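For this view, one protein chain was removed and the others were kept in their places.
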Amino acid sequence: MTEEILIAGFGGQGILSMGKIMAYSGLMQDMEVSWMPSYGPEMRGGTANVTVIISSERISSPIIKSFDTVILLNQQSMDKFESSVKPGGILIYDNNGITRHPERKDITIYRVDAVEEASKMKSPKTFNMIVLGGFLKVKPVIRLENVVKGLKKSLPERHHNLIPMNEKALERGMEIIFKVR
Amino acid sequence: MTEEILIAGFGGQGILSMGKIMAYSGLMQDMEVSWMPSYGPEMRGGTANVTVIISSERISSPIIKSFDTVILLNQQSMDKFESSVKPGGILIYDNNGITRHPERKDITIYRVDAVEEASKMKSPKTFNMIVLGGFLKVKPVIRLENVVKGLKKSLPERHHNLIPMNEKALERGMEIIFKVR
Amino acid sequence: MKDVTGIKEIIKPENLVYKRSSVLTDNVFSYCPGCGHGTAHRILAEVIEEAGLQSETIGVAPVGCSVLLYEFMNVDVQQAAHGRAPAVATAIKRLLPEKFVFTYQGDGDLAAIGTAETIHACNRGENIMIIFINNGIYGMTGGQMAPTTLEGMKSSTSPYGRDIKLMGNPLKMTEIVATLPGTYFVTRQSVHTPANVKKTKKAMKKAVEYQKLNKGTCFIEIVSNCPSGWKMSPVESNKWMEENMFPFYPLGDLKVPAVE
Amino acid sequence: MKDVTGIKEIIKPENLVYKRSSVLTDNVFSYCPGCGHGTAHRILAEVIEEAGLQSETIGVAPVGCSVLLYEFMNVDVQQAAHGRAPAVATAIKRLLPEKFVFTYQGDGDLAAIGTAETIHACNRGENIMIIFINNGIYGMTGGQMAPTTLEGMKSSTSPYGRDIKLMGNPLKMTEIVATLPGTYFVTRQSVHTPANVKKTKKAMKKAVEYQKLNKGTCFIEIVSNCPSGWKMSPVESNKWMEENMFPFYPLGDLKVPAVE
Amino acid sequence: MMERELRLMKGNEAVAEAAIRAGADGYFGYPITPQSEILEYLMEANPYKTTGMVVLQAESEVAAINMVYGGAACGKKVMTSSSSPGISLKQEGISYIAGAELPCLIVNVVRAGPGLGTIQPSQCDYFQAVKGGGHGDYHLIVLAPASVQEMADFVELGFDLAFKYRNPVMILSDGAIGQMMEKVYLKPKKNRSTVIYDWATTGKPASRERNIITSLDLDPYAQEIHNQNLQAKYREVEKNEVRLEEFQTDDADYLLVAYGTSARVSQKAVQLARAEGIKVGLLRPITLYPFPSGRLKELSRQLKGILSVEMSAGQMVEDVLLSVSGKVPVSHFGRMGGVIPTPEEVVDSLKLKIIGG
Amino acid sequence: MMERELRLMKGNEAVAEAAIRAGADGYFGYPITPQSEILEYLMEANPYKTTGMVVLQAESEVAAINMVYGGAACGKKVMTSSSSPGISLKQEGISYIAGAELPCLIVNVVRAGPGLGTIQPSQCDYFQAVKGGGHGDYHLIVLAPASVQEMADFVELGFDLAFKYRNPVMILSDGAIGQMMEKVYLKPKKNRSTVIYDWATTGKPASRERNIITSLDLDPYAQEIHNQNLQAKYREVEKNEVRLEEFQTDDADYLLVAYGTSARVSQKAVQLARAEGIKVGLLRPITLYPFPSGRLKELSRQLKGILSVEMSAGQMVEDVLLSVSGKVPVSHFGRMGGVIPTPEEVVDSLKLKIIGG
Amino acid sequence: MAKIRGSIVINVDKCKGCEVCVVSCPTGTIALAKEVNGKGYNYAYPANPELCIGCANCAMVCPDGVITVYKTKI
Partner (left out) sequence: MAKIRGSIVINVDKCKGCEVCVVSCPTGTIALAKEVNGKGYNYAYPANPELCIGCANCAMVCPDGVITVYKTKI
């Protein structure tokens, strides 16, 4: 099993840490993982993206052209990365701020309106966990318990009180994701 | 015609400028010349030496192992360079401060006691011109008139008044040099 | 999205009191929201515009958040190596003495790696204007400790606060530079309030004048914020700056020309 | 040749009042006749000997005439790159905090290429002794202008005399260093007369004490001569130094510890 | 135990943590993307409190490398890290360290040049690392990690080699490996060494002559002997320390040669090409100096062609060419400017330049 | 006229005088043996008063190369000079200049390394000059003078090439040529150029867009295109600018390859060997980059062996090997540490390593 | 007495919502919008346009130079 994922959106949306939690979760499940961010000043105010690979085998190239799943969280990312989904792969996006919806016909498209949901839940910081929940629903490559373990690993001790809230967000994401086509 | 000369002695004895005047003189006589000094802090208080090549042809290597004429002006230089005279070549030395006289049998040896002579002439600065005069006597590779021209070239304008004194020294050197064996 | 406007009737050319300098390009600044770099750029552009020097100006921007200054200021610009802007500007000014030459440097740039170049350009009294943005941190590389980081101040390389014993003292380069005979005008300003903006602009104008008169180095420190590096909102950062930076880096002139 | 001696009868061990320090090797100094480097070496060796620190000392000598210091001082020595001795010494002292660490630097080294390293080591208050031989010239490389060369002074790269307008001002690094909070003791001395030798030795002794007490950087400038670079006899050079160097670089303490 | 030592880490963080665990005595660095996490991690971990390791943010890269010189000359395990422009500034210092035969570790997390370039990963500093970017005849021992695990492992290996040969060792990594997170197994913490080396400047006891650390010898004949000794040492290193990894070379007709990030990409390319029936293997030099010339020469007998895959305009390819001296066609495929080639591009290039060519 | 222009000069002085006569706009340098005469001569000649040429003693080599950057970016004819350790310090600046495509002249009067080494002549900075001592994929155009005359001539040639390709040019000399005096014919003084280049930062008139001098492009794809353009330029240089000199190669069975001082020595060695009946010739690369690979390859058909003679542990020999790719045996003879080989030694080595071997 | 009235224009696309103008405005003219612009920032807008006196304080401190100011006497 190998799952190659790209997540892209605004810097500050928690893109990198979402990827990190995914990678930690994979680790908890005894998988090989790699997490490869875009980095540098272009992240400041601009867009950020991260590639996560979770695999049962040793990962050769951490850099790839097309992905099993692509998660897009703003319009710039949509414009740049819609084409990076492998034929037959999955695209997940949040409707917020999207002016041009995905157009490809050869992939499966899901929507998870996490921005809206997070503001409803009055915890905008859990936005990324809602997205992650949605992803896990459609691609259950990691078990939820391992995600929670991953969360624990990646959060500093002093923030462990936030875990229940994040668990709730994960679950909510699983509920609200829906298939566009 | 190619004449390869090494001059060695204390820094401050005017070794480098004697070489320079030789080279200039060669230039005046339409010869090819090269002047290659030892350089750097080891000159400070220590010994200095310079290689001068005067030739009717283009000079290939400015760096050579053995010389037609070697002029040695202190004991250290004697110790270091006596062996650098080509078999059949010439060694010229000043007796001052010499504790071990040259020993080679396969070369011609001259002595020019220029230190003593210069102090007799009350112009210690012309020491090197006395030596040069001696050299020219035994190796007339350059004509005296060209040496004077060379002197003019290498001395800054403001020192041209010293030329007559130097001419005298050159002549004196020609007179006092003598063959040891 | 289009512009939002106040009362439409008043918006007529003859009523204009403030508009973006024409010496700025249309590119959006790459700075974080609320960052003083933007304000400093803006007023520098205004000063160049008002002095009519757009065609005479050569700017030098070394690495730092402002490395992309050339994207924003519509003048000839050289991007310089980290710390070396004063050396670069020295050559420009000596080779083109009629031009207006400035450097625009961060505190990491000017007071750490560029210490020698700064001191020697000032000591030679190069006829240039040095703008020194002191935000107490390395912004571009992600908030590391700068030579000017205050005692106890946290940064990504002083996560427990700057420890003087281990990391040394915050360095007052402007005070040093003011002692050098080569500098003609040395001042410390800020750009976080309208009043301070005005003062800084005035200082820059003076520097322009002095450069025309070949007076020597003019050095303008701007104590500034770095909301991202300091991990504060822009408004908080300005307040923090007033309360913490200004006591240690007091605003005002450090060296002014003797009345002539 | 053998030694020349005064009155033989007096020459007995019990009458000995002055002899060459045992911390010096037998090698003949490579310095020119009358050069202050030798005297500075000698008294540094005496101080180390008297403090019983021969086995505890690590010296750092960058390039300059004194690059061969390791040939003359019988202690562990590192030869450092031009200008970098304070950085080198920083690491030594931090990794071996119990040792006595000094640098021995020329003016070209310390005040030109090494400006940043000097200022930052002092600003960090590294627990080291910096000996700064200011002879107003680059001795080793053949008498070029140094940052400390006086106005109008001739050198091989200022053959018509230092022109402030083109070449900048003579730089008073010691004054700068004294303003930094990291320095504990900053003084300017000379070694050309017995009285001055005594004062310099006393300063070095203090620096040794302060280093033991972890007080921060001790900085000792020695205004010195360079007969070769200045093209004077040793005795003339000392006179010239008194008349020309001392007025610009006045001898005395620049920063002394507050009485405790 | 095991659990404690398995971590998910960035390559840069792995370097920092491994340095603490390897018992490093000192780190001296200056921030530059994409490697600032090394200094940041060390400052956060604050090993000064636990192992006594000194961590200092220097005023510049030049100061940092000279601090390394000073520390190494005391026989201490010291290191620095930077990225391309910063490494260029260190060249004088590196040459001094090599000349004075001091052990130390230098990490270059390469970004694309020349000049300020960009902060994206690259392998365009190969020549600088391997042929000597500083002045004079010297060699660094150059290790090229291809994973976060190796970023950790090569710190200790690097120090071991550095002390074995009293020679600077460089870890030549790149922004991708520095910034990437992977699983990494960390070794238990070692105590800092208390060995006092007999060549080091630690204060001269009465029992020995003073120790002098220098690269100066004004007498050219003495300097030549010093250089001959250095060369003899390099021949030793070349004999003993070649490290490489092979992947499906047994039956290979074609060979990719690649290190670091491009080796990871090339490994996938081998899989893709094999799936198409192309018999291709991969040789990954782990040591770039000493370069695995011997093994390449050996392999060249069975090969029809070699493709050197590098994120550069073609630098290592020269060492490949020198290794096989005309026996098989050699070509180069590279992306520049911070672009990482994809496995598909590598396969295409192999077909175009080697198989088709 | 003629008389006025014939001089006896040191190589270093010839560089300085030639720079004034070539209409150089600026020199920025820092003293270091064995090249300090360049700055000293310029200060004495004081061209500021006559041609307006700026001569400045910088606070360091780092400052000097960045001054060159600043001046070159204004389209001015600017230069610096140093010797090995100083050139190492300039590597970041050189990479910036190459990356920003600025024309300038850098003179390296090489001394023996590594580290502080010695001040005696050497050729041990070949790799640094030719392969790129700084970070990133770039090339300097490298000229290797073998006489004082060429020290003078290559200043103007260097500036011409620098402006033709907007690329830094290095004169790679050594202490022997720098310190040696020979006859030199100097060209008449040219006026300083008044051309305002359309790419240079000279103040933006309303009539053009602002000029930006930078080597930065954060977007890797844009950075890659920049690098591709650089590489295309280097291919042009390789095609157009190879310069070399041959000596008795027509009937040669053996070839010495040598540049600079060792080419002078080798020329004498050819004479000595020919006197013994050995048919040997000399190829002297004048441009080290671009290297005369084509001609070497051509010659390799007639040759039985090649000896690369260098004052180093063997650096150029790699380019010789790459040129002939295994067609003829190639060996290296060198002295190190500042020792200059004698012609006799070269002949002995030729016999031992090539003819006998 | 003639009253001074001002009016501002804010280039919403370039505004980064830093709020520096808001706190500099002596009359409380400006506020941040609830909506975000294309870059995701809550941009500034003249929430109380009638209060503006055209003092240009906001424009003077706006780091992004996105405010134009007009003033008249009425």
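First chain written, first letter: the chains are A, B, C, D, E, F and G, and each begins at residue 1.
The working rule: a residue touches a chain if its C-beta (ideal position, glycine included) is under 8 Å from a C-beta of that chain, and two chains touch if they have at least 3 such contacts.
Everything numeric here is computed off the predicted structure, so don't read it as measured data.
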item: For the chain not depicted, the shown chains it touches; value: B, D
item: Residue of D:R42, D:R94, D:R124 or D:K154 in touch with the missing chain, whole complex considered; value: D:R42
item: Contact set of subunit B toward the excluded chain (per top definition); value: 10, 45, 74-75, 97
item: Chain not shown, touching residues in subunit D; value: 1-12, 15-21, 24, 28-29, 31-39, 41-42, 191-194, 197-198, 227, 233-235, 238
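As a convention for this text, only the chains that are shown with their structure count from here on.
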item: Chain whose Cα centroid lies at the greatest distance from that of subunit A; value: B
item: Rounded Å distance, subunit F centre to subunit G centre (Cα mean); value: 60
item: Separation of mean Cα positions, subunit D and subunit B [Å, integer]; value: 40
item: In subunit D, residues with contacts to at least two other chains; value: 67, 79, 81, 112-113, 115-116, 120, 140, 147, 167
item: For subunit F, residues contacting two or more additional chains; value: 33, 56, 59-60, 62, 85, 92, 96, 100, 116, 119-120, 214-216, 218-219
